[in-house]
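A protein chain is absent from this complex, but the other protein chains hold their places.
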Amino acid sequence: MSARIWLAALALLAATPAAPQGYAGLATDAEGYAAVTAPARLAFPRDHGPHPAFRIEWWYLTATLEDAEGREWGAQWTLFRQSLAPGPDPGGWESTQVWLAHAAVTGADTHRTAETYARGGIGQAGVTLGPFRAWIDDWEMAAAPAPGDALADITVTAQGADFGYSLHAVTEAPPVPQGEDGFSVKSDVGQASYYYSQPFYRVAGTLEIDGRRIPVTGRGWLDREWSSQPLAAGQEGWDWFSLALDSGARVMLYAMRNADGSAHVSGTWIDAESRPHPLAPGDISMRPVGYSQVAGREIPTAWHLEVPRFELAVDTEPLNAHSWMDTSFAYWEGPIRLSGSHAGRGYLEMTGYD
Amino acid sequence: MLEVIDVSKSYPAPGGSLPVLRGVSLRLEAGRSLALTGESGSGKSTLLHLVAGLDSADGGAIRVGGAEVTGAGDAARARLRRETIGLVFQQFNLIPSLDVAANLAFQARLAGRHDPAWQAELVERLGLGALLSRYPEQLSGGQQQRVAIGRALGARPGLILADEPTGNLDEETSERVVALLLDCVAASGAALLMVTHETRLAALLDRHLVLRHGRAA
Partner (left out) sequence: MTGLLVLGALAGHWRRHRLELAALFVGLAVATALWSGVQALNAEARASYAEAGAMLAADRLAAVRAQDGGLFPRADYVALRRAGWDVSPVLEGSWRRGDLRLRIVGIDPLTLPRQASAGTDGGFEGAENFVAFVRPPWRALAAASTVARLEGVEGLPPLEVSATLPPGTLLVDIGAAEALLGTEGALSRLTLAPEAAGRRLPPDLAGHLRVEPPGEGAAETERLTESFHLNLTAFGFLSYIVGLFIVYSAAGLAFEERRPMIRTLRACGVPARLLGAALLAEIVVIALAAGLAGTVVGYVIAAALLPDVAASLGGLYGAQVAGSLSLSPSWWLAGLGMSVLGALGASAASLWRTWRLPLLAAARPEAWLGAERRRHRLQLGAAALLALGTLGLLLLGTGLLAGFAAMAGLLLAAALALPPLLGAILRHGAARARHPVVQWAWADSRQELPGLSLALMALLLALAVNLGVGTMVGSFRETFTRYLDQRLAQEIYVRAADGAQAEAVADWLAARPGVTAVLPFWQAETRMAGRPAEVNGYDAHATYRENWPLLEARPGAWDDVAAGRAVFVSEQLARRGGIGLGETIDIPTPAGPWRVAVAGIHPDYGNPGGQIITAREEVGRHWAEADRTRVGARADPAAVPEILAALRGTFGLGPEQAYDQAAVKAASLAIFDKTFAVTVALNGLTLAVAGVALLTNLLTLANARLGRLAPVWAAGLTPAALARIEAVRIVALGGLTALAALPLGQAVAWMLTAVVNVRAFGWRLPVEIFPGQWASVMGLALATAALAALWPAWRLARSSPLALMRRFSNER
C-alpha cells in the first residue's frame, strides 16, 4: 500500500501556479464518493481503466535505465485523476474530472521535469480500455495487443520543454495486488485504497535531452491505485521506495511520517515468481543516513533499509541527489542504487520536507 | 436765447461737497457770442454741461429759447439737443461711419429741418466742397472741426455750445476755425457760447466772461 496516491490529491488541489494549500486542501471529506471496502475483487482489464466514482486515482510508471555507455538513467510518467465532486459526470466543461500529469528524466548530472493539467469531459486527457490508452495532451501510455494481461505491452511517451522520451515496456508477469488482495489499509485510523502493481517490466526505448537521443534499456514498475478518502490529520509527509533486486524479487516500502515523530510503516515483498508477501510494520526498518541540501532544504537522500524477514539490509544512494520535482506541488523523486545484502536499483519518493 | 440765473452746483468730494459754481448768472441774445474762460477748475465746463442739459444744477435756473433745461427729462433734453442746441466739442464730433456730406446733414435730417440751400451755404462758407465724400478718419483735425461746425449748424439751432473746439488744433488753424465758427453763427443768426482757455480766441467773440472759483470775475 502506498501513500503516494495522496500526491495526486495534493498536486491537483494546488491546481494553479500558486503556493500549495498543503493538507488543508485535503481536509474535505469523502462523502458522496464510492467507499473503499474489502474485499477488493480486482478484475482485469476492467480495473486498468478509470474509476470516476472514486475521488482520486493514478497511473504511474518508473523505470531504472542504462544507456550503451553504461550510464544510469531514470524515468517517471504519472497521470493523476481527481474528481472535484461526487455524483454523475455531466461531461463537457462541467465535467467533475480533472487530470494532471508529471514526467521526469533523471541522469547523474541532470534532472528534467514537466507537468501538465487538463479538464475532463472534453478529450484533452483520459483513460480508455480496449485497447488500453491513458493520455493527456501529447503524453500517452498505450497498450498494444499482447497475450496475457492488457498492460503486458505498453508504450509510454512524454514531452517536456527540454526533454522527452518514448519507452516500450513488456512483461509476461500478471499484475500484483498490494495489501490484502488489492485492498490496502493505509493508516491506523482506517484510510484505505485499492492498489496493484506491475513491477516486472523490461524496458527499451529512447530518451531525448536537449535534442540528443539516448537509446536506453532497463526495468520498469507500474503502480495503479484509487481511493476516496482524505489524508489523516497530522500526517506530515512520506518516504516511499520501490526496489528491483538483481535476485529478481521486488520490494515496496513506505513510511508515513506524523507530526509527532511517529510513522506508519508498511510494505510488500514480491518474489521473483510475482507472489506478493505483505509486510507488517515490525518487518521493516527505514533509517536516513545521509542528507543533501536540495532546493533550499535538508533532504535525506541516503537510507539504510532492512527487512530481516527476507534478509534484506541495504544502503541506498541516489543517482542524482537533486532529483527535485519542481512542479506545482514540489517533492523529491528519483532513481536510487542499492548496496549491501542485495544489489539492485529502485525509485525513491519523499514529500513534506519543508 | 439763453438765460442763466444764479446757478450753483457742487460735487461730492472726500472732505464734504466741493462747490464748483457759486451763483453764476448770464444772458445771451440771439446772434450774439460769449466766450467763457477761466483756469482749470474754475467751473466753465460745468456751466456749459448744465446749459447742454448733461447735468442738473443744484440751484438757480437755466432757460434755452425760453424752455427750462434744469429738471427736463431725457427725451426733452434729447429734443433740445436735436432742435435747439448745436454742440461742438474738442473731439469725436463726427460719426465715423458716415461721410462728410452725411455727417453735415445728419442732425438737420434728424430734426426734420434739412435745408439743402442752407447746407450748400455752410459747405461753401466752411470750404468743405472737396471733402464731401470723405470719411472723418481721412480728415485733418482742422477739417474735422470744420465739418463739426457745419453739422452743429445744419439744423439752424438757436444756440451753439462749443467746448474747447480748438483744443486739438494748432494756433493758426484754431484762429481760422473760430473765425469760420463766428462767420457761420452770424449767418445763421444763432447765439454762441464757447468755452476756451485762450484769451486770444476769446477776444474774437462779442463778450467775454471770466470765471474764477465758480463766480463771474
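Labels for the chains are A and B, by order of writing; each one numbers its residues from 1.
Note that a contact is a pair of C-beta atoms (placed from the backbone, for glycine too) under 8 Å apart; a residue touches a chain by one contact, two chains touch by 3 or more.
All figures in this text were calculated on a predicted structure; none of them were measured in a lab.
Here one chain is not drawn; of B:L26, B:L98, B:L132 or B:L204, the residue touching it is B:L98. When the full complex is taken into account, the listed residue touching the unshown chain is A:L84, out of A:A38, A:A53 or A:L84. Checked against the hidden chain, the listed residues B:I5, B:A111 or B:A216 yield one contact partner: B:A111. Residue B:H49 is the one among B:H49, B:R156 or B:H197 that touches the chain not shown. Taking the whole complex into account, chain B touches the unshown chain at residues 49, 53-55, 74-75, 77-83, 87, 89-98, 102, 105-107, 109-111, 134-135, 137-138, 151, 163-164, 167. If you put the missing chain back, the residues of chain A touching it would be 13-19, 21, 24-25, 84-85, 92-94, 96, 98, 117-119, 122-124, 135, 137-138, 159, 161.
FYI, only the chains that are shown with their structure count from here on.
The distance from the centre of chain A to the centre of chain B, with each centre set as the mean of the Cα atoms, comes to 123 Å.
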